[in-house]
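Missing here: one protein chain of the complex. Every other protein chain is in place.
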Amino acid sequence: MKFSEILAKLGCAAECNSLSSQTALDPEIIGVAQVHNATTGTLSYIEGDKFATYVSETSASALILPQNEVLQKQATERRIVWIVARDPRLLFAQAIALFYQPFHPAPQIHPSAVIDPSAEIGKDVYIGPHVVIQAGVKIGNEVCLHPNVVIYPEVQISDHTILHANCTIHERTQIGSDCVIHSGAVIGAEGFGFVPTPQGWFKMEQSGYTVLEDQVEVGCNTTIDRPAVGETRIGYNTKIDNLVHIAHGCQVGKSCAMAAQVGLAGGVTLGNQVILAGQVGVANQGKIGDGAIATAKSGIHNKVEAGAIVSGNPAVSNKLYLKASAIYKRLPEMYKALKKHAQS
Amino acid sequence: MKFSEILAKLGCAAECNSLSSQTALDPEIIGVAQVHNATTGTLSYIEGDKFATYVSETSASALILPQNEVLQKQATERRIVWIVARDPRLLFAQAIALFYQPFHPAPQIHPSAVIDPSAEIGKDVYIGPHVVIQAGVKIGNEVCLHPNVVIYPEVQISDHTILHANCTIHERTQIGSDCVIHSGAVIGAEGFGFVPTPQGWFKMEQSGYTVLEDQVEVGCNTTIDRPAVGETRIGYNTKIDNLVHIAHGCQVGKSCAMAAQVGLAGGVTLGNQVILAGQVGVANQGKIGDGAIATAKSGIHNKVEAGAIVSGNPAVSNKLYLKASAIYKRLPEMYKALKKHAQS
Partner (left out) sequence: MKFSEILAKLGCAAECNSLSSQTALDPEIIGVAQVHNATTGTLSYIEGDKFATYVSETSASALILPQNEVLQKQATERRIVWIVARDPRLLFAQAIALFYQPFHPAPQIHPSAVIDPSAEIGKDVYIGPHVVIQAGVKIGNEVCLHPNVVIYPEVQISDHTILHANCTIHERTQIGSDCVIHSGAVIGAEGFGFVPTPQGWFKMEQSGYTVLEDQVEVGCNTTIDRPAVGETRIGYNTKIDNLVHIAHGCQVGKSCAMAAQVGLAGGVTLGNQVILAGQVGVANQGKIGDGAIATAKSGIHNKVEAGAIVSGNPAVSNKLYLKASAIYKRLPEMYKALKKHAQS
């Protein structure tokens, strides 16, 4: 589609763009691409100053630019059409949706699915081959259950939620609307509860519940366990990447994000808009305040204040961590200097 | 059920409890709860001094208390019935089982299961929809195979073992009795064995075996590999959490516990009653003695003595780690001080 048409569809007409000065330059755009390997006919974006040098090199025909007149001038000189956005990555995300429709099967209940007669199934659902739905399950409208999904008894799944292939939802689980559960994820399995006795580990039955509020996304092969008593809860709009572990009884707030391989031990509490980078671990009963961020591989043992940025294991403020880890490399010379002092 | 009935069922009649002094106070108990969000009619517990302050706040109607007369008095004053236990958490675990029966399907072989005619199937088994059982497999009595489980040829599974949905058991695997394999776990797949050559990696065939002794529990999406030669073995009563990796040829003793996202590299040996907290890693051929504990995120490269508690990466004694990591935060000021000294 024409660049002008993209602008119109994205609702950008009033904003600053190259068509306002160069009305004749309105190329056909056939797709979206990353700026460093874009080809002719594609739309790409520059996020802040980091990738700014690509404006002079990219083969893209159209760019989403930040509010930076130098970059706009550069693009114009290279005959690349452009549009300015406050958040170029967000506008690019919206632009992708103009060129791509994710695979979404049409409503159907495949004859090989095994559905207990007591299950309640909503309207316009897709239930793929070999799906298993057990007794007392309630499935909302326009839910999509991809092949080989298994749903244990009494689970509730609300409208428009998508479960990808081979994932498993255990009993005592409630999943909100507009959620996405990716392939191989396991929700609501028994928490890891054992009490030591002289005869070995005694299993504590996990009689609690698991609740995912609306708009939660759970990554591939991620596991979210139910607790012995009470509930494990994932708040509205929280996004969880692949291979994350969320143990029994965790309370995760709204609009949090957890990157891959994060692990939350039992009873961890996360506020709202908490961000945990890859491979972060939070110990038993840890508490993380609203808007806090933990950088990759942090180990959190107690409490993180709202708004804090922490790093390292045990986690300290990111500022202190950066200083201390820079000096870590100098430990050998420090030790040598100290020994010399001691001898002098 | 009445509090007095709970005491009787738990076999606690002879022990110290509030009914011995206040026979009239015998409330109806309808469930179990965590002490900090218990509601009227529920039974909860206090584990040691840590949660002691909750006795004065909780809405629970009944409490399992540690051997602490102050707490007993407090509870009595608040008209909360109580019972004393040496191990309150263990008694609470037993109490949960009075109020909750885990989902356990009745014996049945679902017609959609694909079972090789050479497989031997015990009595009173449950084989769910879309289970696949291949040639030469032996399944014991009262085994429960949830939907979509796949069992490769020649596997043996003993009595009362439960395999949850979507898990996969590979050839050359033997699973004991009273085991639980959680959803998505993969047992007995090929170990990661490749030899570098000028033409690239040469695959070493994995001709060994995987053995899980009785009462082993394996978490969701955990992977336990078989070795090139010899066997991978998980000892009696060992409990493994979600997303753990146990590589080819590991020897794990009895009654160990591994928390989520632990990784054991090839040929690691664990003694009995070893505890590895979340995200611990043990390098190739590492050896950990009986009763040793590694705290979260530890990296173990060699050997840990029996009974030791280790932390950090590379792991050192927990005592040393606590000191050193406290000083880690002071590295910037130490460096400054040293520089000052050097200049003076």
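Letters A and B mark the chains as written, and numbering starts fresh at 1 in each.
One rule holds for everything that comes next: a contact is a pair of C-beta atoms (placed from the backbone, for glycine too) under 8 Å apart; a residue touches a chain by one contact, two chains touch by 3 or more.
Bear in mind the structure is a predicted one, so any value in this text is a computation, not a measurement.
Chemist: Please identify which residue in A:141, A:183 or A:284 touches the non-displayed chain.
Modeler: A:183
Chemist: Which is it among A:66, A:128, A:230 or A:249 that touches the chain not included here?
Modeler: The one listed residue touching the chain not shown is A:128.
Chemist: Mind pulling the subunit B residues that touch the left-out chain?
Modeler: 112, 114, 130, 132, 148, 150, 152-153, 166-168, 170-171, 184, 186, 189-190, 192-195, 197, 200-207, 221, 223, 225, 228-230, 243, 245, 247, 249, 261, 263, 265, 279, 281, 283, 299, 301, 312-314, 316, 320, 323-324, 327-328, 330, 334, 337-338, 341
Chemist: In the complete complex, the non-displayed chain touches which residues of subunit A?
Modeler: Counting over the whole complex, subunit A touches the hidden chain at residues 32-34, 37, 87, 89-90, 92-94, 96-97, 99-100, 102-103, 110, 112, 128-130, 146-148, 164-166, 180, 182-184, 215, 217, 219-221, 236-237, 239, 241-243, 254-255, 257, 259-261, 277-279, 296-297, 325, 328-329, 331-332, 334-335, 338, 341-342.
Here is the rule we use: only the chains that are shown with their structure count from here on.
Chemist: Can you give the whole-Å distance between the Cα centres of subunit A and subunit B?
Modeler: Between these chains, centre-to-centre, one finds 27 Å.
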